[in-house]
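The complex is shown incomplete by one protein chain, all other protein chains being positioned as in the whole.
Chain nomenclature is as follows: A, B, C and D, assigned in order of appearance, with residue numbering initiated at 1 for each chain independently.
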Amino acid sequence: ADDTIKIGFNIPLTGEIPKVGEESKFAGQMLMNEVNAKGGVDVGGKKYKLEFIYEDNESKAESAVAVSLKLIERDQVLAIVGPNSSKQAIPAGQVANDNKTPMISPWSTNPDTTKDRPWVFRAAFIDPFQGPIAVDFAIKTFKAQKAAVLYALSNDYSKNLAEIFQADFNKKKGAGAVVAFESYGDKDQDFSAQLTKIVAAKPDIIFLPNNYNEVALIVKQAHDLGWKGPFMGADAWGNSELMTLCGDDCKGHYFTTHYAAAGAKGETKEFIDKYQKLYGYQPADVAALTWDAINVVLAGIQNAGKLTGNVRKDREAIRNGISAIKEVKGITGNMKFDEQGDPIKCAVVVKINDAGEFEFAESVCP
Amino acid sequence: MKKYSVPALLTTFALCTVVAAYFEIIDLYVQTIIMFIGVNIILSSSFNIINGYMGEFACGHAGFMAVGAYVTSILNVMFFTSSKTFGDPIFSPELALWFFPVTMIIGGVAAAITGLLVAIPSFKTRDDYLAIITLAANFIIVSLFINMDSLGGARGFMGMKQIVFAMEDVAFLPWMLIWTFVFTYFVVFLIRRFVSSTYGKGIIAIHQDEIAAEIMSVNTNKMKLVAFMFSSGLAGIAGGLFAHILGYINPNSFNILKSTECLVMVYLGGMGSLSGSIIAAILFTLLIEMLRFIIPAADTLIHLIPLVPDTFHLSQVLKWVIIPLILVILMQFRPEGIMGNRELSDFFPKLKKYYEFK
Amino acid sequence: MLLEIKNLYVKYGNIEALHGISFTVDKGEIVTLIGANGAGKTTTLHAITRVPPPEGSKVSGGDILYNGKSLLNVPAHSIVADYNIALAPEGRHIFGNLTVEENLKLATYSRGAEDESLKKDYERVYALFPKMSERRHQRSETLSGGEQQMLSVSRAIMTSCNFILLDEPSMGLSPLLMYDMFRVLKQLNEEGMTILLIEQNANLALKFAHRGYVLDTGEIVASGTASELLSNPDVKKAYLGG
Amino acid sequence: MALLKIEGLSQMFGGLTAVSDFKTEFQGNELMGLIGPNGAGKTTVFNIVSGFYKPTQGQIIFKDRAINGLKPHKVTGMGVARTFQNIRLWHDMSLLDNILISQHYNLGYNLFDLFTRNKRYIENEKRMKHIAMQLLEQLDLIQFIDERPKNLPYGIQRKIEIARALSVKPSLLLLDEPAAGLNSSDIQDLIKLIRWIHKEFDIAIWMIEHQMAVVMSLCSWIQVIDFGKTIAQGTPEEIQSNPAVIKAYLGDDKI
Partner (left out) sequence: MLDSIIQNLFNALQWGSFYSLIALGYTLVYGVLRLINFAHGDIFMVGAYIAYFIAIFLFKGSLSLSGGLTLALVIPLTMILTAMFGVTLERIAYRPLRRKGANRLYVVITALMCGLILENGNLAFLGASRKSFPELIDKVVYNFGMISMTNLKIGVIISSIIVYFILNAIISKTKIGMAMRAISYDKFAIPLMGIPIDTIIVFTFILGSSLAGLAGILFAMSYPILDPFMGAIIGWKAFIAAVVGGIGDIKGAFVGGFLLGIVEILVVAVFPSTFRDLIAFSILLIILVIKPTGLFGVAKSTKI
């Protein structure tokens, strides 16, 4: 109808990372229900109801493309939120850009997703920013002279971050300071060989830019192999499930991320509590980032001033609106966008405390 | 009449689709689905050469697809676009249109050569050992691309969209749609010629009794070589198309899961039935897309019944329960696939008036 | 009457292979079924033993009575295990990946623990076919054609049968062995074994059997004692090669 | 020049000597028999000659060329065709295809011709089809041309195997127990068929058979082997009365 704002979600509800898709979807539902309960969004004096369409990209590149086109052509959405992984976000971003539809990926960290694509934005900070924060923190807190990295070879997020960490650490501590740089394959469950190598290299810290489920296994196995030192991780650790899976083994370690759930204040805390109440578990960063991504789109609409009902014109207005954003207050921090469509926002380092909560340690802003 | 009716029909269909796409009568979504159907037809019918006609159980088709996809993409990106990997274009971008078929064929040839990787071990091994060799080859190829950092590694490789734009600059037409039609027809045409010749039937003889084939003068090693290279070469062509339709490729798109889809299409259609492969590819692709619409519709429908609680929803996850379930049930009724090893004309003898399978 | 086939119809899909045949076998008899290729002899034996051939045949009418009880609803394995009817099938069907000895051992699956009678049976088989004991530990798929045939027959004997169905047991056997085998079958018969024999070599079969039936395209066209059939001019012309 | 000359042929399987020091010779187009007890090594000899086994020792000269070690399809291409003890037809293809495919040794076109379907392709396909049709016509099998062998009676299948072997245009035809499983009247037909083939195609035929009626009435020369060794050879009359053969093979036909 005329008085709705349609936004499409291109998310992995099935396939390799269904949990990520689920959280994105829940964040979307929560936001939509909230806004619609208040009567909708006020744009140029007119109330619009939100209508979200969730499509499954099966965590596959080709499906992500098909989904984008379906949302753009069939559903005539004004903007697309997603996809989450770069593997899908890169081709889907191309589609959105070609078809002049604003797209914002909550989670993708690969620079190519937004590069030279005026219509594509993202809500997460990119890896070249996050990596050095981890390096600095490791050097400062653990007096690390030597570091080891274990990353997922076929996961471009993990690989990217691992390489950035390696380069930065070597830059700061001299070539060869990363004493072990190991990888593992898709859906691996045993890391003992890599960890044996790492432990034998005697690093001061092990950097694990990996998904939370793998982190739990790696940490446990490292302990089995006699490792007693610290670990550091990145935003992919930030999932409520980390602690149920990892238990005591993960306590006392640090990771960089977008927000700290424990000790969160204000809107962030509100979001977490609401989500927990509705869906029974603490939201991960992807939920928070999706929430922010939607808000970025809504802010773009506000900036546009009014909606004409002509989809093409409205899409253009929204795109211009997003790039003109001065600053949005997000639950993962305040952000504005650079000319590539990447956010400029702060990162936090989180400590997993003895209660198993994600506790704020420090904040780093660009 | 008999000779031209089917080509005429197919050409008309392709032309209508292209014209409709040009005038935006069918939208990009539908076009993409049509293109995916084309790619899947190439995949399943080429896979059928090995798994159907020759009766071997290979399961690494996606690996060869990857080779074709990468080779074609690299060549095109290197020749016709400026990229950070390869620098400035070597040739003028307008030439992309004319050289596209050439690079596609080169991709196919590269894939065919990779096919040697499985063809040569296949001389000595049969059925399930071959399954492993192909499976391992699939793992190896994917792993190789993941390790090639210069090609993006796990981050994938892109820039193929520029090629499509370059073609559109020459003439604004839905080029990928056109190429998909051209190559799909071409591939089916080649396969049909192959399996209906006495030469090609040698692989069917190998299927039914390899020893008898060898002793009755069929050079089984050569036939296997030809069959594997032919099949993997065509998979390479499918890969090239796939890469340019998507504009982006990633090694993980060609893992075992993709090979599994190829397997499903072949056996769904029927071993050794070309029309079966085509029908199965169409059905399979459509089924996946249809469920996008059916599941939400069914969800709305069941919520009309007051008994279903509001919190219960049919989720998209069910898609990958429903699709295999449909196949399992189908197998129970047609344990030889949709077409068995027969062709359309065997089911509808009247069709023979209009075309013959030769 | 041990076995009574009553008006038996068998179909392969829609094709009817047996059009209502009836015959009987008495305890202790040797009965032979002769007939041209494709007459339905094998089909009859398969129907009795309830083994479905890979393509599947169906009894569509009539009955098979064994000691007055119908066999039609008895599962195939129990024909051997409980009714003690064994079949040496056409095409041998030995287990090529097992050794000769294992093949024989498997045939005793439904027999109880190792006892005297079992030992006697092994000895009898090895005495009958010395080749079998020579090749005891050879993988049976590498046996020569005739050796495989011996194995198939030996295996049938090793089941606890007292009624044995033989489908062309002499196929591929050298003349010497063929005579040997018939000699031993005769001996088995004298010890109380009932035999239903299918043989292409009708001359030989009729010399060996007490009674015979002539099957032609799914129907019984002649029957009688062996000597009656041997002298029947029609039978002579059609099946005895002169 | 001899058509086929085998000398000192031996074949071992593990510790088992299946064939030992076997020799024979075909001058032109004889019709010879190879008999012997089960497991004597007859089929093994055929397997070696047709290239399926590589002999442990020995020489096989066919048309003045050593063929031991050649691949089976090469040997067949040179003119040695065979049938199998257990029928091995391509059961799920039409009879015509069965006869066509066995002409692979002489396709006369390559893949390029195939894909472009040029004149060479069309003419060669026509030629092969012609040969097949002629052969089926001659052997009176033409009415089964579109049938699949598995649906045909056993006797016909045996005949098809012979037809398929003939389509190779062999100069030496190996028949491994062609009469096995046939009944008495079929056997009479088979004897006529083989005799006719021998005359009509003017080829050498080498036959393994246990049915003495067949061997004795067809073969001009018979070789008897036992445990891989030749124990006798001669004309049918000589063989039938040879005590060693009677003891090892023929027996005294009393039941």
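As a working rule, a residue touches a chain if its C-beta (ideal position, glycine included) is under 8 Å from a C-beta of that chain, and two chains touch if they have at least 3 such contacts.
What you see is a predicted model; the values in this text were computed from it and never measured.
Visitor: Which one touches the absent chain: B:V264, B:V308 or B:L344?
Guide: B:V264
Visitor: Which one touches the absent chain: A:Q88, A:Q130 or A:Q194?
Guide: Residue touching the absent chain, from the options given: A:Q194.
Visitor: Of B:A136, B:L225 or B:V308, which one is in contact with the hidden chain?
Guide: Only one listed residue reaches the unshown chain, and that is B:A136.
Visitor: Which listed residue (B:S83, B:T125, B:S196 or B:N221) would be found touching the missing chain in the intact complex?
Guide: Result: among the candidates, B:T125 touches the missing chain.
Visitor: Which is it among B:F57, B:F99 or B:F165 that touches the chain not included here?
Guide: If we include the chain that is not displayed, B:F57 is the one touching it.
Visitor: Could you list which residues of subunit B touch the chain missing from the display?
Guide: 51, 57, 120-121, 124-125, 128-129, 131-133, 135-137, 139-140, 142-144, 146-147, 211, 215, 256, 260, 263-264, 267-268, 271, 315, 317-321, 323-325, 327-328, 331-332, 335-337
Visitor: Pick out the residues on subunit A that sit against the missing chain.
Guide: Where subunit A meets the chain not shown: residues 14, 16, 18-19, 21-22, 153, 182-190, 192-194, 196-197, 200, 213, 216-217, 220, 223-226, 241, 244-245, 247, 281.
Visitor: Can you name the residues of subunit D that touch the chain not displayed here?
Guide: On the side of subunit D, residues 43, 47, 52, 84-86, 88 touch the unshown chain.
Please note the rule applied: only the chains that are shown with their structure count from here on.
Visitor: Where the CA atoms of subunit C average out and where those of subunit D average out, how many Å apart are those spots?
Guide: Distance between chain centres: 30 Å.
Visitor: When the centre of a chain is set as the mean of its C-alpha atoms, what distance in Å lies between subunit A and subunit D?
Guide: From the centre of subunit A to the centre of subunit D is 73 Å.
Visitor: Provide the list of subunit A residues touching at least two other chains, using ranges where the numbers run on.
Guide: Subunit A, residues with two or more chain partners: not present.
Visitor: If you look only at subunit B, which of its residues touch subunit A in the complex?
Guide: Going by the criterion above, the answer is residues 27-30, 32-33, 36, 143, 146-147, 153-156, 158, 161, 242, 245-253, 255, 289, 292, 315-317, 319-320.
Visitor: Once bound in the complex, which stretches of subunit D touch subunit B?
Guide: The touching residues are 50-52, 71-73, 76-77, 81-82, 84, 88-93, 97, 100-105, 107, 109, 111, 114-115, 117, 121, 125, 128, 164-165, 168.
Visitor: Could you list, by residue number, the parts of subunit A that touch subunit B in their complex?
Guide: These residues of subunit A touch subunit B: 13-14, 18, 54-56, 58, 60-62, 65-66, 69-70, 72-74, 86-87, 90-91, 94-95, 98-99, 110, 112, 153-156, 159-160, 185-186.
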